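Heads up, one of the protein chains got dropped from this complex, but the rest are sitting where they should.
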Amino acid sequence: MTVNIPKVTHTTQAIKVKKQSAVVTFFSNLLRSWTGMVGFLIMILLLFISIFGQWIVPYDPLLADFSKKLLPPMTDGHLLGTDQLGRDIFSRIILGARVSVIIGLTTVLIAGTFGTIVGIISGYFRGWVDVILMRIVDVQLSFPFILLVLVINAIIGSGLRNIIISLAIGGWVIFARVIRSEVLALREKEFITACVATGVSRTGILFKHILPNLFTPIIILSSLQIGTYIIAEASVSFLGFGVQPPEPAWGNMLNEGKDYIFSSWWLITFPGIAIMITALGVNLFGDWLRDTLDPELKGE
Amino acid sequence: MSDKVLQVNDLRIRFRNGKETSQPIRGVNFHVKKGETLGIVGESGCGKSVTSLSVMGLLPIKTSEIVSGEILFNNRDISRLKEKEYRKLRGNEISMIFQEPMTSLNPVFTIGEQLSEPLRQHKKMSKSEIRNNIIAVLKQVGLPRAEQIIDEYPHQLSGGMRQRVMISLALLCHPKLMIADEPTTALDVTIQAQILELLKEIKVKNEMSLMLITHDLSVVAEMCDRVVVMYAGEVVEEAEVNELFDRPLHPYTQGLMKSLPSNNERKSKLFSIDGQVPKPSEIGEGCVFANRCPFAFEKCFAETPPAFNRGKHISKCWLQDPAVKEVMQNEERSIVNS
Amino acid sequence: MRKNSLVLLVLSLLLILSGCTEGTAGTSNSDGDGDSSTSTKDSLVIAFEADAGTLIANSDVNYVTDTQIRNIYDPLIDRDGQSGEFVPVLAEEWKNVDELTWHLTLKEGVKFHNGADFDANSVKYSIDYILDDANQSFYKSRWVDVEEVKVVSPFEVEIKTSKPFPSLIQRITEDLLIMEPGYVEEVGTDEAAKKPIGTGAYKFVEWSRDNYLKLEANEDYWKGTPEIKKLEFRYIPEFSSRLSAFLSNEVDMFKNIPVDSVEKIESDDDSKVEKVPSARINYLALNTFYDGPLKDEKVRQALNHAVDVDELIEAVLNGNGTKMTGPLAVINTGYIETEGYEFDPEKAKSLLKEAGYEPESLTLTLDTPNGRYPMDTQVAQAIAAQLQRIGVKVNVQVNEWGAHLEKIRNREMKDMFILGWGPAFDPQSTIENLFTEVAPYSGFYDEDIEAKIYETNALFDEEKRFNGYAELQNALVEKAAWVPLWQQADLYAVRKDLNFKPRVDEKIQAFEMSWN
Partner (left out) sequence: MLDFVIKRLIQVGVVVLLALTVVFFLIRLSGDPTALFLPPDAPREQIEEYREKLGFNRPIYVQYGDFMVNAVQGDFGQSLRSREDALPLVLDRLPATFQLAISALVLSLLISIPLGVLSAFRRNSIFDRIAVAFTVLGQAVPSFWLGLLLIYFFAAQLNMLPSGGAGSITHLLLPMVTLAAYSVARFTRFTRSTMLDVLRKDYIRTAKASGVPTIRLIGRYALKNSLIPIITLVALDLGTLLGGAVITEVVFAWPGIGRLLMQSLMNRDFPIVLAGVFIIALIYAVINFIADVLYAYVNPQIRVK
């Protein structure tokens, strides 16, 4: 048995990891977790409804028809029944989705951007700027969020625009705190000190290194906050300070429906379920996002 | 067999993480004789810590599973003991100290509270007896003012002192076997020497056998009687310590030896083995070191080498195969660093 | 973490729970509610949507406060529950000596709850209390023309006014309640606001703010001993909670049933619905202060034709409302039959075209409060739907009550707004406050109507005043100052076996009630 020893040195088999596009990895991860998937589907459904709402709606949500007042669900063509003005509840819930989506997204956009800027400034530049900004944050946190929104709304008046303003005023604080702590953590990381050592300018560092790393926490926090804002809007509208009738919004549908709790239960049931499903969807997706993108960051 | 405190035969462990499973330990064999110090050496990720945890039964129940093989402690297979049974051993007959002294002690409990646990679990003792016992052991490991330390919190002690506390925790019940998983890695050099000295002394005084896990060959040289070299979940070489240092048989061990900075002459470039340790999921048939071995030939890739022994010196490499050996002789090549 | 810390947690919970039985928010015997088990029921619990502001008389204008304290204090003059005419109470006679003086003779032998005698001093004290700035009484603006109150004799009083004050008797009836001077001087207004003393049918027992007010019968009440011995006003702001408390016998009565729940209460075999046309009116103001199309009389007339009030009453209010054609309620002393605008969409369109507006091109704004008047937002949206039928587009803007009033006061209102007024029993208060330039809540101004109003107000002679206001009513209808809607229907949910006749002036007098 002759054994010949080839004089070949082998390099390790190059295990090529295909450079998967981000989108493919995103979906492959998503498919693996059914909660994330459910959350994602609910959000997509919500977006779809809020964009194409008025075309897919069986009845005109504003059309008052007193002959068909307070019909229980499933009666003459009204899937979820009608309200005290004879308007189709199913259609109003669909239109209501738009209000919640608009409120959720715009508030997160405004509060997110403002909060992030403050967070970066106070986290990165420190000094007295940081102290002042953090005192402002403390002041605002010295007051329960929902109450602050109520007070502001009661004062600047109700309506879609005002509720977004008050939610944003109340909501930016959480972004500032989380982003600030992220920036503080990033500053200490070796690769930042390394950049400083190689003479990269402070703002250069900020944009080239710090900002990209903030992308994940911002996305995660935004998705988690949307749920809080939607529920906050519903609560404020329920108390009569938020979106005013006749505009169909889940909050004020509950407000109008609460007087009929005895005779027509469906007035308060379905809008509540709509809010719950929306918040559930957004939270599920937010949690999944947090667990996959950045396990350590505990959602506030 | 009788003089062997611990006997591990063909141990295979599988980890399940979500859908994928991996086998960090693929057939490990070694033993520890009474009063002996066995060194387990290998790069990080070679499975030495998993092995030590499996001996202590500390592997996570949900995600790990001992597929086959057995762990004999005083000739009794403890690999599949029920939790209640295993608990009787832990800290009593087998004890363990860990690498990170800074995090291995509970920050919100005093040293005394934590050290009383093994005694409370395994020995019937009154409070005062426990206290005196602890103070005695703390003194034994060379901790000054033991009486104060017993009521202090971990954050009040230095790294070295905490490791001494860990050692005393492991000694309280006079175990037959102590496992030390990289006990000095996290400490700075001066303290390292003291702790190693302490371990040697204690082993002798308590007629204990010691299983020392490390990646540092100088520690092995200093402390161990016999050495087991592990690579990617397998034992690739086992030998008496001087035998191993004089004539390493397995190319991986040779590589390890060469990368040791010998202190007498300065080498321009430290020798390092190129490539990395393959992930458990990537290991195919053939010798596990094949893809990094300078002498590898197709047989190495085709078939897993069995364990060849030269007296007590065992190694798993086709080069030890007598058939291959002759061919080697006439080509007489020595390892030249490239 | 020893085991007992968990026990500690449980203990603290029990402590808090038990704490609350005799804690601040609770009372020792919480069950003031109808203990229907006892044979002769002598207690009554009435639910209100809000707490009384204060318990001292002549201070808070709010209807909820006034209705409750009228069971503790007596007025000099009152209205008959059904006809609305003046009825003597603590004042037996009243007449005006000349244009500036009024003379009242008082009832003798009436005692306050603390035993003090009722006499002329208490009347003077009560009126002076309103006039005195220090007390910041909300009624002060209505009594500004009263100059002085003179005590002629222990049971006679003269009231001097700075200028002719024909509606003084209305003011005495609607505003004035008699307080016990000695008591208020002795304990001070703050204490008197918490523990009131009056001559009324019920004495004060206990007041837990924002929770309930407990009264007990004044045994030696001068009109006779009340049949209901224990009276409790309980505050439940949420209608649904009020209804559930009523249906579960926690509460025996409450006012203001939303029209859509009337049927639910009628169907309950232990309850009934009492209904009466109220002196409170609802109307759609056509705002001439806003320079929009509504400045043109023709457009306003067109709108009157376009709004079908009958359909609104039938469809939105389920028939609970009395249609109005003119500015005054039928019960109002100055009321005359006015010939309203019949519902005629075609006429409305032609009128609009005459005024130069294409209905389709016209967009109007309609402001409405939310929850202040029965079905207010629903009525607004129904009106919008009706105007839509003739092509006119209407944007409904719903306001929170405070903001709604402020917009009217600051003349920030656009084309139309829904408002209510009353209870109003005399023509002057309605017309003067809703059709003049200066009145804060007016929505209409026209020079000659304004002149006519002030002229009539000054008239003293009954006959002339009545004719003056009659002319005004016709003129306002002719100029289409408003789209008059209806007199509200006061709807009371009442226990079946409680005999209670609803009053026209919305007051709730427990003395007039009894269990049968």
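In this document, chain identifiers A, B and C correspond to the written order of the chains, with residue numbering beginning at 1 in each.
Here is the rule we use: contacts are C-beta pairs under 8 Å (C-beta built on N, C-alpha and C of every residue); 3 or more make two chains touch, one makes a residue touch a chain.
Here the structure is a predicted model, which is why all the values come from computation and not from measurement.
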| item | value |
| --- | --- |
| Omitted chain - touching chains that are shown | A, B, C |
| Touching the absent chain when the full complex is considered, from A:P61, A:G81, A:G104 or A:G227 | A:G227 |
| Per the touch definition above, residue among B:L6, B:I78 or B:M166 touching the missing chain | B:M166 |
| Touching residue (missing chain; options A:N29, A:S181, A:S235 or A:T292) | A:S235 |
| Hidden partner chain, touching residue among C:P154, C:G319, C:G356 or C:G402 | C:G402 |
| Hidden partner chain, touching residue among B:G27, B:G69 or B:G91 | B:G91 |
| Residues of chain B in contact with the chain not shown | 56, 58, 62, 83, 87-92, 95-96, 98, 100, 103-109, 114, 117-118, 121-122, 152-153, 155-156, 166, 169, 172 |
| Touching residues on chain C - with respect to the absent chain | 1, 3, 9-10, 12-13, 16-21, 23-27, 30, 50, 53-54, 59-62, 133, 136, 138-142, 144, 190, 193, 208-212, 234-238, 240-241, 244-245, 247-248, 250, 400-402, 405-406, 409, 421, 429, 432-433, 438-441 |
| Hidden partner chain, residues of chain A it touches | 35, 135-136, 138-139, 141-147, 150-152, 154-157, 227, 231, 234-235, 238-241, 254, 258, 261-262, 265, 268-269, 272, 275-280, 283-284, 287, 298 |
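By definition in this document, only the chains that are shown with their structure count from here on.
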| item | value |
| --- | --- |
| Core chain by centroid distance, with centroids computed from Cα atoms only | A |
| Distance between chain centroids, defined by C-alpha means - chain A, chain B (Å) | 50 |
| For chain B paired with chain C, centre-to-centre distance based on mean C-alpha positions, whole Å | 89 |
| Computed distance of Cα centres, chain C from chain A, in Å | 46 |
| Interface hub residues of chain B, defined as touching at least two other chains | none |
| Shared interface positions of chain C, touching two or more other chains | none |
| Chain A-touching residues of chain C, taken from the complex the two chains share | 238-240, 243-244, 247, 258, 260-261, 263-264, 315-316, 370-371, 377-378, 381-382, 385, 396-400, 403 |
| Residues of chain A that touch chain C when the two form their complex | 62-64, 66-67, 69-70, 84-85, 154, 157-158, 240-241, 244-246, 256, 258-263 |
